[in-house]
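For this view, one protein chain was removed and the others were kept in their places.
By letter and in written order, the chains are A and B; residue numbering begins at 1 in each of them.
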């Protein structure tokens, strides 16, 4: 039996693949547990400098959470909302990964998967992909951190169009409103993933880890300035900075160790 | 005598029309009182799922507040700044409407009317429309909630271009900077209003009301997470969610009751 969530670590790059194309790479509770495990493994691996999240097939990146798993009415179990493999908790864990993350949207993105992409640092789309968030079509209220990500990482207007109007977005719309960072033809999709991943793999890890955290704090209007200054000093006295400046002088590629 | 502010309620849709085209649909204190009354009536009406705000005529949506009514010098009455029919208070009341609001900009938008549009959830523009905010041309300082809306709902850059430079914006500029959500030809204007309104009318009211409030809180960086979680639980156990999921299974349109 094939696994529905795959993790491959190839040198500095981890790739998490949602691998259930017959079901539009939809996630159920079991899949969420596998995804959390893959995230934690990639995040703890000392070689990993970038994690790519993508889906199998050419039709759909992911159609979100299996609606059959959504509790409603008598079956609602509010106490389980924040259990460790809830959709919200796993997306928050993805957002908290130390090193940069790239969501490579190989096809359409729907429901909770639209927030999965926002929990990554970068979003690459493929021409022809589509997007919608059906919460208001069923009567669902989305969880707080997802509403926050839409509002802070794209814009309040986009959050309203997606959640209140449940608008269908086309590929070029998604680029125009800032949901996608890049939009490429399918023939260029894999080479663009390589280009972005390879670049991230060569940059200074300590610098990326700490600046990622600082940017997240500013995005949430809760910067911890003393901690940011401490991280800044740590980078200023790091082996990596000495190596980076030496490589610049010597016109060669730096070899960063992350310390 | 024709009324300068019209309210029409047609099933789930309320339409507020600024109806003084000879005066560019400008509002004076009396008009603001009428507008507040219309907003409150639409907001309290149990059938209303979406409120459309538009202007009569094809030239101007609204040219803002009647400058002759602006107090200056000896006539300035600071105590009246926040009285219940001040421009600021009425715009804040519009922003606080429970259900989604669509500003249908049938023509140019100037002065305080530019903020009226931002106090709505969605902005639909018509090709050829223009925009400017003349506050700095006269020496006015705009009220705080208007400066907030520009900054948080579009961007600090747009707020500076509009308020500090008093820049004239064209229709395509307004779309590019994110002030407009959609820009259509005049021949498609009414059908686009219908499309958006009809969709909003079919979605789950409880879900829209609560997510609207949460998105506003995140936009203002003041989320009340426990209250958002409580609203989320309310939706999760609502009749609406059961109806929504049943309709999905039965491949039919849901019939939401808002409870």
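The rule we apply is simple: contacts are C-beta pairs under 8 Å (C-beta built on N, C-alpha and C of every residue); 3 or more make two chains touch, one makes a residue touch a chain.
What you see is a predicted model, and the numbers here were worked out from it, not measured in a lab.
Trainee: For the chain that's not shown, point to the residue among B:9, B:37 or B:67 touching it.
Mentor: B:67
Trainee: For the full complex, which residue in B:45, B:93, B:130 or B:148 touches the chain that was left out?
Mentor: Touches the omitted chain: B:148.
Trainee: Pick from B:37, B:221 or B:246: which residue touches the chain that isn't shown?
Mentor: Of all options in B:37, B:221 or B:246, contact with the hidden chain holds for B:221.
Trainee: Just the residue numbers, please: which parts of chain A touch the chain that's not shown?
Mentor: 100, 121-122, 152-154, 178, 181, 196, 199-200, 203-204, 206-208, 210-212, 214-216, 218-219, 221, 223, 225, 228-229, 231-238, 240-245, 248, 254, 256
Trainee: For chain B, enumerate the residues touching the unshown chain of the complex.
Mentor: With respect to the unshown chain, the touching residues of chain B are 67, 70-73, 76, 78, 81, 135-144, 147-148, 150-152, 155-157, 159-161, 163-166, 177, 220-221.
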